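Just one protein chain is left out here, and the rest sit where they should.
Here the chain labels run A and B in written order, and each chain numbers its own residues starting at 1.
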Amino acid sequence: MTNSMTEKSLPAKRPLADWLRWNVAKLVVAPTFALIIFFVYGFIAWTGYVSFTKSKMLPTYSFDGIYQYVRLWKMSTWHVAMENLLVFGGLFILIAIVLGCLLAVALDQRVRAEGLLRTVYLYPMAISFIITGTAWKWILNPGLGLEKMFHSWGWESFSFDWLINSDMAIYTLVIAAVWQSSGFVMALFLAALRGVDSEIIKAAYLDGASLSRIYLVIILPTLRPVFLSSFFILAHMAVKSFDLVVALTGGGPGNSSIMPANFMYEMTFRRNQIGLGAASAMMMLATVMAIVIPYLYSELRERKHG
Amino acid sequence: MATLTIQNVKKSYGAVDVLKGIDLELENGEFLVLLGPSGCGKSTLLNMIAGLDTITDGEILINNKVVNDVHPKDRDIAMVFQSYALYPNMTVERNIGFGLEMRKVTKEDRERRVDEAARMLQIDHLRDRKPAQLSGGQRQRVAMGRALVRKPEIFLFDEPLSNLDAKLRVEMRTEIKKLHQRLGTTMVYVTHDQIEAMTLASRIAILREGEIQQFASPQEVYERPANMYVAGFVGSPAMNFIPATVVSENDRLGVSIERTARGERSSVFLALPDDLQSIGEWIGREVILGIRPETLTHRSDAEMTQNKRLQPFDCQVEVLEPTGADTLTYIELGGREVIARVNPYNTSNPGETMAFMVDMGKASLFDPKSEMRI
């Protein structure tokens, strides 16, 4: 309820009981808020600070300016990681959205066994990226996987070695990530399609528009918010992606499919370069914020207008 | 039963002043209706009486004790919400008994009182249903039952009938009235329906943009509206407002109204009754004459000789709107469209000139600038 029962202090009859009654909401929120303040904001501040020091195996607290950032941006591995993020993120988002949207429109045509198909499209969402990586590693395995299957079907020249090809390894990540996430995008689109006002469609139909035109010109434009949400959710996933790389390519061959999250982990926990790890983490945070802040801004603005 | 006093109560949300100093005083057992258009602050005031909203400034007293900082549950009030606010997961019986349960009333006592309330409202056959399985009218009754069973000092109603269809609304209105007569509890009732206000209230407070326009009995509000806003808000069809000039003719004060009849300009003189003769200072100045449609009707010479306040004039009929009991007759006076309520057997056809009389004893005069009653 609006602003109620909290602002004014009370007569001194039973001070404690009354105080509790008027402040219980704050007391209930306090533990959660304290945890977030400490573990989110405090920790970010700590990481931020360490990124400005020359910490190696143990954190040191003498301020050293942007040394670590300069070093980070001079490392070719970091450049590879950022480029990979761009390639992986771009393809992953694009394909997942197109596929999710396509499947949602297709499922929306009163098809038989819709429930079964939906379940099939969606189940990968429940699975850990580690498992996804393990499974696709086996399927894409050059010796025993897809390649062998096509050979045994008589397509002797078929070769599929992306997993061990440093130019192509990054695309195997796209295949597996799309497999895991596009069903979720489909679910978002499907829910939105089901919410489209059916009278608009009937009106367009009476005007003689064909089904494909109705979708392209009338329905999809109204789904703009879903496109946006999907974009931001997927972008966020892309920046965070760590497990899939570990399980599917291990960042290899060489460092060819490494991502920023793996870089950070490697520096922090394997190479004892805490300062550098912190700097790369802050760069990741900056990347996410560059995506999220415009999103939240547009969401809030839309809600005000709506 | 309780008295309720509201002293200079204000409420602001940030820079927005929603209530700008409300003063009200209620006797034991009164039925106060807060009447006003949407957004004028009625619910806000009610919530503050209930203790559901903080008070920015001023004091609210129940039984002469300041309750500003008393928790709602200790104020001994019950409230019926516009949305009914029935607990969706509880049966009707538990909904009604919840307040008693919270107050640790024993089970037998609770059952007895729930029983009593349910029977009073004729919902005892619905006791085991959930709110979702009830019709709108039934939900309304349950919401009332929930308030009734507590036997509070004050009942608060926030537009309790506005979600019902017209017929049910009239029925429930009567029931609420009966309830008040039986219980004699002080009640505060919010509505934007002026008919509800007139039928239920012992006193009406008319709110506009957070300010009280008039606080008086329904009859007084109707007959002696404090300003043009109140006059226009109460009554249907609304009061006619006619620009006029105060003049003196043959030693009598009256108003002169300009009009155009068959292309010719002329004026109508209507003498003011004796109790309005004291407005000499207004001679020659513009006023707004307020006439309720039912005080403007076809001329009857018999009545006119009995009642000196009835003033005659002739006017051309423009449009007729029969309503059954009366026919609303539209004429033009002072450049305005004016409605007269005429017996259907005495109407003239549109275009014809008809003889009217107006009861100036029931007329109001307003200052055109301040819109206040003179």
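Note that in this section contacts are C-beta pairs under 8 Å (C-beta built on N, C-alpha and C of every residue); 3 or more make two chains touch, one makes a residue touch a chain.
To be clear about the criterion, contacts and distances are computed from a predicted model.
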"Xanthine dehydrogenase family protein subunit M", "Putative DNA modification/repair radical SAM protein", "Carbohydrate ABC transporter permease" or "Sulfate adenylyltransferase subunit 2" - which is the UniProt name of the missing chain: "Carbohydrate ABC transporter permease"
Touching partners, among the displayed chains, of the absent chain: A, B
Selected residue (touches chain absent from view) among A:Leu86, A:Leu102 or A:Leu216: A:Leu102
Absent-chain contact - pick from B:Val9, B:Met79 or B:Ile123: B:Met79
Sole residue of A:Leu72, A:Leu173, A:Leu234 or A:Met282 that reaches the chain not shown, by the stated touch rule: A:Met282
Residues in chain B touching the chain absent from view: 47, 50-52, 72-73, 77-79, 81-85, 87-89, 98-99, 102-103, 146, 150
For chain A, the residues touching the chain missing from this view: 1-7, 21, 24-26, 28-29, 31-33, 35-37, 39-44, 46-48, 50, 59, 99, 102-103, 106-111, 117-131, 134-139, 144-146, 148-149, 152-153, 179, 183, 187-188, 191-194, 196, 198, 201-202, 205, 211, 214, 219, 229, 236, 239-240, 242-243, 246-247, 250, 260-261, 264-265, 268-269, 274, 277-278, 280-282, 284-285, 287-289, 292, 299, 303
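What we mean here is this: only the chains that are shown with their structure count from here on.
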Whole-Å separation of chain centres (CA-atom averages), chain A against chain B: 58
